[in-house]
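Rest of the complex left out; these chains stay put.
Chain naming follows the written order as A and B, and within any one chain the residues start at number 1.
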Amino acid sequence: MKKIALFPGSFDPFTNGHYDIVNRGLLIFDQIIIAIGHNTTKKRYFEVAKIASELKKVFAHKPQISVTTYEELTTDVAKKHNATFLLRGLRNSTDFEYEKSIDQINKDLYPELETVFLMTKPENMAISSTIVRELHKFGADITKYVPISFT
Amino acid sequence: MKKIALFPGSFDPFTNGHYDIVNRGLLIFDQIIIAIGHNTTKKRYFEVAKIASELKKVFAHKPQISVTTYEELTTDVAKKHNATFLLRGLRNSTDFEYEKSIDQINKDLYPELETVFLMTKPENMAISSTIVRELHKFGADITKYVPISFT
């Protein structure tokens, strides 16, 4: 059976940390679906459509990776795509506590779903979407932190 | 002297985690006042009045438990109700650091007030009001996580 994993997130924006996790995830999974969550009530900095189209270009040469967007529960998107795995990166202990809670709730909602965690590499440990947005807002060059071009 | 504890929170919504803490709190205190804090400048998801009326039904058979709402400092509500204890649950280390700071400030404002902490049970550890709101927003069934009916 093919191992399909969902890599969910708001990706506002998608960073090199995310990029590394997806690529290492290919060692484990046959197919990875990057799922960009958006929420009509929560304002984004980078548009979902922009992130999605750039990500498709970034991963164009890797047919095992696809990109989708969603506005529902993560577990529902996973079911819809026959994904029985979630893929997540862990950076620090604050991340950890949050992910632990989410994992437990996801297991309640979809018991067949298994979340697989990889440690973020040291050089990406400090990169969060929040920090990248701050840098971008102040006109700093963010190309060092993201695989996508925002020009 | 009767031991009176305030159980303060925004309870947006009141979860099974809160429910369990209140019930175990009855082993310690003679009277527990559930105090639903609201803040005119901060938007809620569930209405205070709705939560309050449902909670009164939930605890109708337990005369030691009462329900109130407030829009002031927690320590002031405690004083008003002659409560010399606060009751709080602890889920994880993020909670812990927050509660430690609040406890210290409360002691400054009302030195006679003692905060008593109970550990959340493993099965409730992942349930937070924030997660329950998210689930509700996406139409998931939350009855498993809350003692109140939201129909």
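In this text, a residue touches a chain if its C-beta (ideal position, glycine included) is under 8 Å from a C-beta of that chain, and two chains touch if they have at least 3 such contacts.
Computed from a prediction, not measured in an experiment: that's the story for all the values here.
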{"item": "Whole-assembly copy number, given 2 chains displayed", "value": "6"}
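Going forward, only the chains that are shown with their structure count from here on.
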{"item": "Separation of chain A from chain B, taking each centre as the mean of its C-alpha atoms, in whole Å", "value": "34"}
{"item": "Chain B partner contacts - residues on chain A that touch it in the complex", "value": "72-73, 76, 93-94, 97-98, 100-105, 108-109"}
{"item": "Interfacial residue positions of chain B with respect to chain A in the complex", "value": "92-94, 125-128, 131, 135, 138, 140, 144"}
